[in-house]
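With one protein chain withheld, the remaining protein chains of the complex are depicted in position.
Showing chain A:
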Amino acid sequence: MAATSINMASTGFSKLGWSNGQKHLKKRSLFSISAQQVEVQEEPREVDSMNQKQQAEATTPLRPVEPQLNVKSKNMGREYGGQWLSSTTRHVRIYAAYIDPETCEFDQTQMDKLTLILDPTDEFVWTDETCNKVYSYFQELVDHYEGAPLTEYTLRLIGSDIEHYIRNMLYKGVIQYNMDAKVLNFSMGKPRVGFNYDGQLQDVQ
């Protein structure tokens, strides 16, 4: 399955399933979590996860938001400023809102949640495993920035860290460029060709 998915995480996370059927979502990951400072929601589970984090440093367990039914776009109008709190770079889009993974309804009243859209232009080949790595790093960052003001600056710090993480994954060979991407400009550096060097370069002839 292609790896575009929309991810949401919350203080207590339950991961949203990817929607297989939807065409426009096939390659998108959407993951939303709730930003802890805004609402105290499911407090005890959060404490649990903190303990787990101390035990297992490697990956932060995901705590995705429960999928919601009948989400409607709210607070998107001009009377609310016509804009939203977000950090958008090419591979990472973070919104302080709940975005429905199926219908893409954008509920901006739920500012206690952060939604991550991973690689909407589909520049990399994603698998569930690599997606989850990014999501758990996202979760870890959100836990780290707990208590920070919910501003664009904080979201950009988180988003930039995730971008650096993705680039790190690319350099380590965990993810690859998607050669079928619409825009193939190798925005994180030219791909390296893996030769099998036997100590010697082959002669040109």
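Rule of thumb we're sticking to: contacts are C-beta pairs under 8 Å (C-beta built on N, C-alpha and C of every residue); 3 or more make two chains touch, one makes a residue touch a chain; residues count from 1.
Please note the rule applied: contacts and distances are computed from a predicted model.
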item	value
Complex member absent from the view - protein name from UniProt, among "NAD(P)H-quinone oxidoreductase subunit J, chloroplastic", "NEDD8-conjugating enzyme UBC12", "Subunit alpha type-1 of proteasome" or "U6 snRNA-associated Sm-like protein LSm8"	"NAD(P)H-quinone oxidoreductase subunit J, chloroplastic"
Given A:Thr109, A:Thr127, A:Thr151 or A:Gln176, the one touching the chain that is not displayed	A:Thr151
Residues in chain A touching the chain absent from view	89-90, 92, 149, 151-154, 156-157, 159-161, 163-164, 185, 187-188
